[in-house]
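Note that one protein chain of the assembly has been removed; the remaining protein chains are unaltered in position.
Moving on, here comes chain A:
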Amino acid sequence: MTKTQEMIKQNNELREQLNTENKAYYEEILIYMRLRNWLKDEEDIESKLLEILQDMISAQEDGMSAKEYFGQEPKEIADEILSNVPINWLDGLKILGLVFGISIFFSILSDLSADQYKFNLLQLIVHFVTIGAGVIICLSILKKSTFEKEKSSSKLEILLFGATFAGTIGILLASSYFISDAWTIALPKEIALVVTTLAALGVTWKVFILPKGERLLWSSFLPIIWLFVLLAFLNYFPASSDWIQSSNGKVVVVTGVILGLIINYLIGFYAIKKMDVD
């Protein structure tokens, strides 16, 4: 277990010592600061969160509420603490790497019928940016709603999530029609299969070693990733390849992909909502 993971675990255990009201107050700060951490040093943020939690528990033991102890302006203070946390490019790169891996799978999907697997570099970049932007928008929607008093905003939140999701998928699917073939690199099928499988295994392994809270969110991509691997294999063998390219096969493939995306969306939404609990 890394230092960061250990602190998250300790935080989960210690948090139970807070009473309901104090816990709710603290968890707002926790979610807000964790949502902001994609470029900021994660270990530094977790260390600060743990320190604040320990102090809040001490305050509670002395009969002070978390609000009385920490103050009336938790958002402003959280912002100030975050602004003092250094940027950790490695932490940022790790997340970008994961997004990149996912982008590759979307790129493979766009060219199933050819004899060779073609990687369109430009398209890969477009996918990468689109997925990255989608994730960032979702996180900022969530961040914005963290300190809101009115919880009724959650309907708007779901709507915004849906719109972001639809927009992301729309761009991903439409991009293949607009991007020139000049950027394409062809790979022999065998190499593509090995690369695809290794990448899928890599992403799966990476997802499973993530801290518990983040794991569920990223694992929502796994069904669709493995669906692509399956499609790549089906496409490799002549018999199944013929079936995939028949109209029946295409309907099944498209249905499967849509199902995968819906699962991805539902798990993702649920995971983000639950991030504070785990």
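In this section, contacts are C-beta pairs under 8 Å (C-beta built on N, C-alpha and C of every residue); 3 or more make two chains touch, one makes a residue touch a chain; residues count from 1.
By definition in this document, contacts and distances are computed from a predicted model.
Trainee: Missing chain's UniProt protein name, "Coenzyme PQQ synthesis protein D (PqqD)", "Putative manganese transport system ATP-binding protein MntA", "Amino acid ABC transporter permease" or "PadR family transcriptional regulator"?
Mentor: "PadR family transcriptional regulator"
Trainee: Looking beyond the chains shown, say which of A:73, A:190 or A:242 touches the absent one.
Mentor: A:73
Trainee: Considering the complete complex, identify which of A:47, A:184 or A:245 is in touch with the unshown chain.
Mentor: A:47
Trainee: Quickly run down the residues of chain A that touch the omitted chain.
Mentor: Within chain A, the residues that touch the unshown chain are 10, 14, 47-48, 50-52, 54-59, 68-74, 77, 80-81, 84-85.
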